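Note that one protein chain is taken out, while the other chains of the complex remain in position.
When the chains are written out, they are named A and B in that same order, and each has its own residue count from 1.
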């Protein structure tokens, strides 16, 4: 099974090729806002290097964010077209999950910068005892808190039930988050830079696993993860008038 | 907590534009600027002044109908007008949060409906129409960066007068 992973959800343009258990190629290029110009040429180069054709692909894994909507639509549009033309399965995967699935730790908090002291986050367990469904058991991953956004300052409150556990922080703003959580006596660790972003090889592997479990997406419905309205935390209305 | 407020009286459109340019000079993007004021108070004029000081040479009009306009200058500028929105849920539809995450100078006219979704760190400009030409412009900053900007602007305005 030959799987192409495509991710344009963050500053990284990420592209990978996975053949069964073999990572044949993995690009993770930190290219701010150039995804539209670079993605298709990079795919063409990848195909040429391995002397394969687009029609040789068996499946596509694509990141659905959170991230810049304009950026996300580049990879998703590409995945949809490949899926349609070659009639192959496509699976959309959360960027936060890609990060968590790439690391081993019992509890993992993945974050993406949402600016102005906020982060998009998701909280995962990789502890066997926590897994309930077949999917969780097979993927070795359970999402404890669904993706949302929060003020960094409020992370301690969010994770209060896990104060006794070791928590791995991944993604953006980990230093700031570690500082806040340590102040509240949390047991947190951070990752080295090469493990601290959504790796495209992990995306392709997750895609393979989901698709093998029959979890492919309908390409006609596939869209970015447009996050729901976050909690209003501050009542500016009172202060600035409405 | 008391808020630093800077009050400025403008007696003409030209003065308002000049004042907007001063604000622009202190911006350190990404920046979020909220413009409050009744119809015809000159919110778009302030947006024009800021955009032009940031190097955008074309015309700036109020995006009343498309809600969002993007201007490409040396610095990316996003200009919103939320007058036509009824519910804050509609902000999700127009990609409001996504715009807030951009590395840009973001100008928002009629920001009231979005206040509950706006995080810390913004510059709040309220324009009060005194007479046909005269305006009182009140500036305050929310968050350290914005407060510092208001302080510096305060010093600049006072030292020149």
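Operating definition for what follows: a residue touches a chain if its C-beta (ideal position, glycine included) is under 8 Å from a C-beta of that chain, and two chains touch if they have at least 3 such contacts.
We take it that contacts and distances are computed from a predicted model.
Missing chain, UniProt protein name: "tRNA N6-adenosine threonylcarbamoyltransferase", from among "Calcineurin-like phosphoesterase domain-containing protein", "Thiazole synthase", "tRNA N6-adenosine threonylcarbamoyltransferase" or "Cytochrome P450". Of the chains on view, those touched by the hidden chain across the whole complex are A, B.
Only one of the listed residues, A:36, A:146 or A:187, touches the absent chain: A:36. By the touch rule set out above, chain A reaches the unshown chain at residues 36-41, 43-45, 47-48, 53-55, 69-70, 73-74, 76-78, 80-82, 84-86, 219-220, 223, 226.
Residue-level contact of chain B with the missing chain is found at 63-68, 70, 72, 84, 93-95, 98-99.
By our rule, only the chains that are shown with their structure count from here on.
If you average the Cα atoms of chain A and of chain B, the two centres end up 34 Å apart. Taken together, the chain A residues at the contact with chain B in this complex read 68-70, 113-118, 149, 151, 226-230, 232, 234-237, 240-242.
Those residues of chain B that touch chain A in the complex are listed here as 30, 32, 34, 36, 88-89, 91-92, 95, 97-98, 100-102, 112-113, 115-121, 124, 126, 142-143.
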